[in-house]
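Every protein chain except one is present and positioned as in the full complex.
Up next is chain A:
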Amino acid sequence: MNYFPDEVVEHVFDFITSHKDRNSVSLVCKSWYKIERYSRQRVFIGNCYSITPQRLIARFPGLKSLTLKGKPHFADFNLVPHDWGGFVDPWIKALAKSRIGLEELRLKRMVVSDDSLELLSKSFPNFKSLVLVSCEGFTTDGVAAIAANCRFLRELDLQENEVEDHRGHWLSCFPESCTSLVSLNFACLKGEINLASLERLVARSPNLKSLRLNRVVPLNTLQNLLMRAPQLVDLGIGSYVDDPSSEVFSKLKAVIQLCNSIRSLSGFLEVAPCCMSAIYPICENLTFLNLSYAPGLQGNDLTKLVQHCRKLQRLWILDCIGDKGLGVVASTCKELQELRVFPSDPFDAGNAAVTEEGLVLISAGCPKLNSLLYFCHQMTNAALITVAKNCTNFIRFRLCILDPVKADPVTNQPLDEGFGAIVRSNKSLKRLSLSGLLTDQVFLYIGMYAKKLEMLSIAFAGDSNKGMLYVLNGCKKLRKLEIRDCPFGDVALLEDMGKYETMRSLWMSSCEVTHGACKTLAKKMPSLNVEIINESEQLEFSLDDRLLVDKMYLYRTLVGHRKDKPEYVLLL
């Protein structure tokens, strides 16, 4: 391609959209590197500490869309202390100072401040899209700044963030001139909003396709909103409580029937099951149904609803649906690709939980299943082997047995053979989470068969360093490995230090890694940041090489030690 002018090559590159492909293209030769970097508009940074904003800006002057991820995944489960890091502020400051015309910012597990949001809203005249997932540190004041200042805002999507709600009028901060909204998701906000402002906003947003409401939006407002936005494709219902004999409810029933574009339904944060029948008419078009935040719906209600959803591709549900309910899903939802079953009470499964039976039924009935997240209270090898026979397309397989080291209840055996069958028959598996009683054997299987595996999560498993070594040696595509409470130690950690340069990160907590081994690793591998998170008060003692490390997080980086670490993090 040397004999094509740059503009032609650039035009060809326009068709290359995946980050991986663009990264590969940039490595071919200097000329391609140059063309690629000037034409690149979207950049994904999986670990915000792997590069600095300055280097990002220097390399990609045409940047329009940035995705950043901050804290390690286990931060979701309270394993990472507060203030560990992941601050977006330096990024926004650096971008604001530059000439980058940022239009889209997507953040996951980062700390966002109101000041950052305000700076963001004022620095980029063409800013269109803000997506915050599992972030924290901001209040509705920051959200108000975005609403007020981003004149061409299309997307404001707040997913599962911890937002301090000042019950302000953030919604009223959208100016009357703002008519560009396509997607508005504020389901995670806890506070009151001005309902009249909401109705006016929706009324003047003809392009609105996605609307997810929070718990305080009542049913009569929902009815008004749907009347104004029958073109919605994605709806998240806040409160869904009314008397089925009321006039408002009849109006709602009528209006819902007109919303035949809705393909995705979620919410029901507060729900009266007797009102669910109004939803049935739109169920037959649904491809995504998320009832995982609707504990007000019992197993029967869920089953009745699901029976109408023949075209469903993705289902997120609570385990109160039960094995029988999953059987109904299996016989109804033949197009199902993704299933997530969450525990309705993480600490007390009681009688409502699902078991291996539900999963087997799903695997038999849903041949297109490729993504699973399943919290259950037991699993058997036989069931997993059956699932592996029925389903060979899994990309994501995450199984969580609520009791951390539970064996197969029928045979009392570890679940090695079951998971082994899964990895053997699902050659495209990219993500795997294990649970239950497991020995080194399961890791032998994973190393042998899970050749495409990119992310592995392990807890309370294995017998010895061999387990970890099987994985590190066998899984050539491994990018993220997170381990807690396993008997893996220095031998495994240090066997192949170069491996970590091919990975994004490694997390090990409550394992058997010593301080000395971490120091050795950090010394030999300058391209890695090795962080020790030490929450005990005896910081002086932590300098002893022989002491076990409580939490270690290491990641590859191009820019050395980060400057914003808290006191309890030791950077080796």
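Following the convention adopted for this analysis, a residue touches a chain if its C-beta (ideal position, glycine included) is under 8 Å from a C-beta of that chain, and two chains touch if they have at least 3 such contacts; residues count from 1.
We take it that contacts and distances are computed from a predicted model.
One subunit of the complex is not drawn; among "ACOX2 oxidase", "Protein ECERIFERUM 26-like isoform X2", "Proteasome subunit alpha type" or "Auxin-responsive protein", its UniProt record names it "Auxin-responsive protein". The chain that is not drawn here is touched, among residues A:Ala459, A:Leu528 or A:Met552, by A:Ala459.
Here the missing chain is touched by one residue of A:Lys406, A:Arg431 or A:Arg556, and it is A:Lys406.
Of the options A:Asn285, A:Gln378, A:Ser505 or A:Asn529, the residue whose C-beta touches the omitted chain is A:Gln378.
Those residues of chain A that touch the chain absent from the view are 74, 76-79, 134, 160-162, 188, 269-270, 292-293, 295-296, 342-351, 355, 375, 377-378, 400, 402-407, 409-410, 412, 414, 433, 437, 439, 457, 459-460, 462-465, 484-487, 489-491, 494, 509-510, 512, 514, 516-517, 520, 535-538, 541, 544-548, 550.
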